[in-house]
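The structure's right below; bear with me while I get my questions together.
Omission of a single protein chain aside, the complex is shown with its protein chains in their original locations.
Chain nomenclature is as follows: A and B, assigned in order of appearance, with residue numbering initiated at 1 for each chain independently.
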Amino acid sequence: MANIRLSNISKRFGNTDVLNGIDLDINDREFVTLVGPSGCGKSTLLRILAGLESADTGTVSIDDTDVTRIRPADRNLSMVFQSYALYPHLSVAQNMLTPLKLRDLSFPQRLPLIGPLLAKTEYKTLYQQIKNTAQILKIENLLDRKPGQLSGGQRQRAALGRAMVRDPLAFLMDEPLSNLDAALRVHMRSELTQLHQRLRATFVYVTHDQSEALTMSDKMAVMMKGKILQYGPPDEVYHNPQTIDVARFIGSPAINIIPGSTDETGCVSLFGKSLETHVSYPHSTLHIGLRPEHLSLSENNGNSFPGIIRHIENLGSDLFYHLETEGMSQRIVVRSSQSEGKRLPLGSLTYFKAQKNKLLIFGESGNRLTVKSQKLAEVA
Amino acid sequence: MSQSRVHLWLMAPALLLMLLILIIPIFAALGLSFTNYSLGNSGANFVGLQNYEQIFTRTTYQKMFGATIRYVFVVVPITVGLGLGAALLIKSLTRFGDLYKTIYFLPVMAALIAMAIVWEFAFHPTIGIINSTLEQGCGTVLENWGWYANGCERTFPLWLTDRNYAIWTVAFIGIWQGFGFNMVLYLAGLTSIPKELYSAAEMDGAKSSWERFRLVTWPMLGPTTVFVVTISFIRSFQVFDMVEAFYPQGGGPSKSVYVMMFALYEKGIQQNLMGIGAAITVVFLVFVMLLTIVQRWLVDKRTHYV
Partner (left out) sequence: MSNFDTSQRIFRFSSSEAIKHVILIFGALIVLLPFYVMLSYSLKAPAEIMQNTGGFFGTQEPFRDDYCIKLGNAVADCMVTPWIYNYQTAFEKAPLLRYLLNGILVTFSIFFIQVVIALPCAYALAKLRFWGRETVFALVLFCLLIPVHAIALPLYIMLAKLGLTNSYAALVIPWTISVFGIFLMRQFFMTIPDDLIDAARMDGMSEYSIIWNVMLPSAIPALMAFAIFSVVAHWNDYFWPRIVITGNRDLFTPPLGLREFKGDADGDNFGPMMATAVVIVTPLLVAFALAQKRFIDGITLSGMK
């Protein structure tokens, strides 16, 4: 098991910067997710870590050893691919045998037919290893099948099995769940988390799905346009996004971004109402981020804002009201739990309020601004 | 079922022609092969297995089988091997791959009869470019090679008119003409191999290109190979144009290039011995059918439903 350090990784394809001076430290036994929209460079970063692609600049080290110039086969990492990349002509057992064979056996021992005769005991231990792994993944009964005879979920497990069977330093996973249907995907999330706890290994997981990142990882690195915007535990990233892009990308439904401004004292106001919150930037325009769960419907009083209900999204446990407010093309999304009384009809006028301590204030450039002082009462 | 009988009208012309042009002639050939029929004769006598007996006993036909088998078993492995080799090399290039692909494909497009005549010039013992080029190598290190020294001292081979070389020279031209076709099929096969499999092989510890070839390329090309081998067999069994152009009078020096299609043409068309020609046809068809059955069987066995 291993810690991994990427420093100053850059990569260009032609004229586009795919990665731009990436630094990333991954501790031993951590489940780290690289998350970002497609084209942000997360898969390239993972492939550079694996050694399948070479970086233009920068170094990769595993357990404090520089492996930048070492080829993938010698890095002792294993990888689960988006398409699983199982060898279609080999059975599941043979697929799992391949990495063991190529590492643990000599060339004559690997020969077909003769090899197994030459190295009976070696093959026996390898098959035992395969059985043990198969047991953990509950695929013992599939070992003799070919990948073409398996369902998506089963292939997923077989691919995991091939990665696990040889005890690598770390597991790299490139969107491994994106080819599964929705229900199975949610199920596999919890299985992967359990597997991580059981193996106590380092996992590096690439996904474009922010909910996977939030649910599974110890730490997540949010990437955009070849840069890591923020790296930290999911809670931290969710509640304390450092830039407006991170705030927008993480969370579903997406965060509401409302234009605001400050007066000469730096006091923030929203829709023309003072929020009694100060930042050190007087006379400027701001973006104020408020997650739907930090907004709620309220009565019409001095501190609430009016909005017309244009759409209601019913998720069963929660209702999300999409409100049209004056001066904003973007609808504002407000969460309301089902139990919170009756449903309001479409097109009706209602009012909503915000939890002031949950305000995320971003400057015009999109960077987070720290709140200087705040009256800790609800805007109500 | 709701479409009434319109399907009959749609298929009738095709089915009728299939029957007339493909099915009936097979049975006709089978029937004629037991007779001594000649075109122009009013009737024919039933001669039993006599034609087949001739094919399998007379030296002429032994030469026919010998030449055909030599040609086929040289041309097939080499065109397949060169096709695969060229495809692998071209695929692994960072640039100019398309240029080589175009060049190697040219012989496939060119009329073989025309190119055969050109090759005949090139192989001409005295004025041909091959021997005149070889002569220029005389007096250099190449003379350490016994065969070469021999050529310099006396003469270089007569190639197409030398009975020791004729069939191999014809085979060389067959290879020249055919490997580009196999290369293109292999290139198509290579393109359809998912890239992630190579990444997976690399991660699994396949370090040398040979290991990656064994683990990914070769198995994934399985169906392509089966097809390429079959089509190469069928194509090379049908070699005719060159032989007829080089040796209009009967099959080359000591009949060493007397291939089946030429025998069929000579017996049936030139000598009007339709019975024996039909028997050769039947033997030929049996070869082709057997090959195809083997191919189908291999494909079914190896198809992995990815």
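Throughout what follows, contacts are C-beta pairs under 8 Å (C-beta built on N, C-alpha and C of every residue); 3 or more make two chains touch, one makes a residue touch a chain.
Keep in mind that this is a model prediction, so the values were computed, not measured.
Peer 1: Consider the whole complex, including the chain that is not shown, and state which of B:Leu158, B:Leu185, B:Val229 or B:Val257 touches that chain.
Peer 2: B:Leu185
Peer 1: Based on the whole complex, identify which of B:Thr169, B:Thr217 or B:Thr281 touches the chain you can't see.
Peer 2: Per the contact definition at the top, the residue touching the missing chain is B:Thr281.
Peer 1: By the contact criterion defined above, which parts of chain B meet the unshown chain? Give residue numbers in ascending order.
Peer 2: On the side of chain B, residues 1, 3, 6-7, 9-11, 13-15, 17-18, 21-26, 28-29, 32, 39, 82, 86, 89-90, 92-94, 96, 100-115, 117-119, 121-122, 127, 129, 132, 176, 180-181, 184-185, 188, 224, 227-228, 231, 234, 238, 240-241, 244-245, 248, 261, 264-265, 268-269, 274, 277-278, 281, 284-285, 288-289, 292 touch the unshown chain.
Definition applied: only the chains that are shown with their structure count from here on.
Peer 1: When the centre of a chain is set as the mean of its C-alpha atoms, what distance in Å lies between chain A and chain B?
Peer 2: Here chain A and chain B have centroids separated by 56 Å.
Peer 1: Would you tell me which residues of chain B are touching chain A in their complex?
Peer 2: 194, 196-197, 199-207, 211, 215-216, 219-220, 222, 302, 304-306
Peer 1: Once bound in the complex, which stretches of chain A touch chain B?
Peer 2: 47, 50-52, 71-74, 77-79, 81-83, 85-90, 98-99, 102-103, 146-149, 162
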